[in-house]
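The structure's right below; bear with me while I get my questions together.
Only one protein chain is missing; all other protein chains are in place.
Chain IDs A and B follow the sequence of writing; residue 1 opens each chain.
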Amino acid sequence: MKLTLHVWRQKGPEDSGKLETYKADNVSPDQSFLEMLDEVNDDLVKNGGDPIAFDHDCREGICGMCSQVINGRPHGQQELTTVCQLHMREFNEGDEIFIEPWRARAFPIHKDLIVDRTALDVVMQSGGYASCHTGGVADGNTLLVSKPVADYAMDAAECIGCGACVAACPNSSAMLFTSAKVAQLAVLPQGKAEAKRRVKAMTEANNAEGFGNCSNHYECEAACPKGISVKFIAKLNREYLKSMVPSSTE
Amino acid sequence: MNLLTNTVGRKILMAVTGLLLIAFITVHLIGNLSVFAGPDGINAYAKALHDLGPLVWLFRLGMVALFAIHITFGIQLYMENKAATPDPYAIQKTLVTSFSAKTMIFTGLIILAFLLYHLLHFTLQVTNPSISAANLPLDAASRLDVYSMMVLSFQKVFISLIYIVAMIALLLHLAHGISSWVQTFGWSTGPSQDKVISIGKVLAIVYGLAYIAIPLLILARIVK
Partner (left out) sequence: MILDGKAPTGPIETTWDKHRFDMKLVNPANKRKFKILVVGTGLAGGAAAASLGELGYNVEAFCYQDSPRRAHSIAAQGGINAAKNYPNDGDSVYRLFYDTVKGGDFRAREADVWRLAQVSNNIIDQCVAQGVPFARDYAGYLDNRSFGGAQVSRTFYARGQTGQQLLLGAYSALSRQIKNGSVKMFARREMLDLVVVDGAAKGITCRNLITGEIESYWGDAVVLATGGFVNVFYLSTNAMGCSVTAKWRATKKGAYMANPCYTQIHPTCIPQHGDKQSKLTLMSESLRNDGRVWVPKEAKDTEKHPSEIPEADRDYFLERKYPSYGNLAPRDIASRAAKEACDDGRGVGESKRGVFLDFKASIDRLGQSTIAERYGNLFDMYYKITAEDGYERPMRIYPAPHYSMGGLWVDYHCMSNIPGLFVLGEANFSVHGANRLGASALMQGLADGYFVIPYTIAPYLASITPGQVKTDHDAFKESQESVQQEISKLLAIKGKKTVGELHRALGNVMWEDVGMARSDASLNHALKRIPEIREEFWNNVNVTGGAMELNQQLENAWRLADFLEFSEMMATDALHREESCGGHFRVEHQTDDGEAMRNDEDFSYSAAWEFKGVGKAPELHKEPLKFENVKLAVRSYK
């Protein structure tokens, strides 16, 4: 296949950046999207050019490192698929492909397609855990978790922290990412003790880190490679409402 | 307080006030539809309202508060979201969100503008004094003739247009607003999500058309 790529090139955070056009000839349909870019880079290197910088690591859709907006869609057009798992057979001869980085004020661009997602870590640090000490915990089977609850928690826990939800959200809100963790820990007995504190802290961190507010556009769910559902955002809202109600012990 | 600063807290305030505003326009709609029952309908309704005396003021105060909260946070959230979102993608794609969701602030502001005009028009009656209830003769039952005021007003194309445009804005605003607050209150769940959204849209259309019917039917001289 022959393809035309329009790739966002930006030297650094200060640089304004612009789209550059590249040709990708003899692309094999069995190549992954990133392998196609590898080849483009090899050619660039051979011709003394500056290869395109992009984040990637596991290349099997689980680490959440890869982050590219392809033709306006985070992770590209294939549903429930990360860029690294997107294969060229999804494209057609002669296609024009626009490749851009995640765009959100909370994700400053380091270079080309590489952005800084530290903000997501900060949100987690604000309360994305069940505070247990190493050692001295009860036997795993003393806490019974019925299968439906365990499955619900697992559905939420599958988030890979890629940030595509933020990239897709018209408000650059990280609410889907945040809600996945809040919901997982809210339904598990291990997490209930801190539920109120957690939902307050994590939602506040969202504002502090410069993410937008959720106004229920649901674009995040559509872009999420792991199919994290916006029902978790509803759950987060509910948890927040609950946290407003003082319990008899407070 | 956390509720006023927190991203979800303010979202919930939007929903609560939004919901109460819906309650108001529902009652208001029913009241206004009594115009189709002729003078005895609407004029009686208006009288009943006015006879509430101090309660009216209590109610008005509440309305002002509702709008104030809803509008302030609506604008504030909108500004924050703009600030959080840099220049758009070369190819902008949205898959599931709707026109009405993307234009909440604008339809909202149109409603606001309409509201100011609306109060000047019907409540303070300064825009068209000649045909305002205050200056019209009392009706047969010696009540303020709100009926004639409405009919004479909406026979004017210009006034009707303002109302119709505003009601379209309201329709759009509710098209996202109604399902949106279900999600904001945490009631919507995965699969039933789509149903909630469509029901919201249907309700919005019902509200919109019902409201539009009033100026439209009068303008079309179907109601005289």
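The working rule: contacts are C-beta pairs under 8 Å (C-beta built on N, C-alpha and C of every residue); 3 or more make two chains touch, one makes a residue touch a chain.
Since the structure is predicted, the reported quantities are computational estimates derived from the model, not experimental observations.
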Visible chains that the absent chain touches, using the contact criterion stated earlier: A
Going by the contact rule already stated, which one of A:Val83, A:Ile160 or A:Val199 would touch the omitted chain in the full complex? A:Ile160
Using the touch definition from the top, which of A:Gly48, A:Gly94 or A:Pro246 touches the missing chain? A:Gly48
Where chain A meets the left-out chain, the residues are 11-12, 28, 30-32, 34-35, 38-39, 42, 44-46, 48-51, 53, 55-65, 78, 80-81, 85, 87, 89, 110-111, 114, 116-118, 120-121, 124-126, 128-135, 137-141, 143-147, 150, 153-154, 157-158, 160-161, 184-185, 188, 190-191
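Following the convention adopted for this analysis, only the chains that are shown with their structure count from here on.
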If we count contacts the way the header does, which residues on chain A are in touch with chain B in the complex? 6, 8, 19, 69, 71-73, 98, 100, 103-106, 170-173, 175, 199-200, 203-204, 206-207, 210-219, 221-223, 229-231, 233-241, 244
Chain A-touching residues of chain B, taken from the complex the two chains share: 2-3, 5-12, 77, 80-81, 83-97, 101-102, 104, 176, 179-180, 183-190, 193
